[in-house]
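Apart from one protein chain that is not included, each protein chain of the complex appears where it belongs.
Right, chain A next:
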Amino acid sequence: MTTAPTGPPETGLLLPEPDDDGAPFWSYASAGELRVQTCSDCGRRRFPPRPCCPRCRSFEAEWQRMSGRGRIWSYVVAHPPLLPGYAEAALYNVLVVELADDPAIRLVGNLVAAPDAPLGSAAAGKLRIGAPVRAVFRQVGDGERLMAVPRWVLERP
């Protein structure tokens, strides 16, 4: 299971701009929970969140808690030119992780060396498609807002 974010917020990065459908995801993230929108009628999980179920068209949904375990589906290593904040963190990786609970649900994130380590902290040699990872949460802030984003650490560092 994942745990609530600890340590000082990382600054200089873009904060998520939640829409109505996505807002619950970010609220749960702030509590250290990885939850995915799930149809209350047919049980189909969907990501990104949206108003109704593409399978049964129900508007009733709940947010199911995931184990936080997954595997790297793909990744890139970003080099400049980049936005300020990211340029300072370069070279950093970006992952797509498929969740162990439901491989059809994939999340974009970053592999970090430890839960409180910054963007770009994971060694490039650790990146491998298929590598098992688990979610951790990191606070990010821009002076006005404080949020938490899921990040990923290797199950077997």
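What we mean here is this: a residue touches a chain if its C-beta (ideal position, glycine included) is under 8 Å from a C-beta of that chain, and two chains touch if they have at least 3 such contacts; residues count from 1.
Throughout what follows, contacts and distances are computed from a predicted model.
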item: Undisplayed chain, where the name is taken from the UniProt record, one of "Polar amino acid ABC transporter permease", "Quaternary amine transport ATP-binding protein", "STAS domain-containing protein" or "Lipid-transfer protein"; value: "Lipid-transfer protein"
item: Touch with the omitted chain, as defined above, among A:L119, A:V133 or A:V153; value: A:L119
item: Residue among A:D21, A:D101 or A:D116 touching the omitted chain; value: A:D21
item: Selected from A:A4, A:A31 or A:V108 as touching the chain missing from the view; value: A:V108
item: Footprint left on chain A by the chain that the document does not show; value: 13-19, 21-22, 26, 47-48, 54, 73-79, 81-83, 86, 89, 92, 94, 96, 104-110, 119, 129, 140, 149
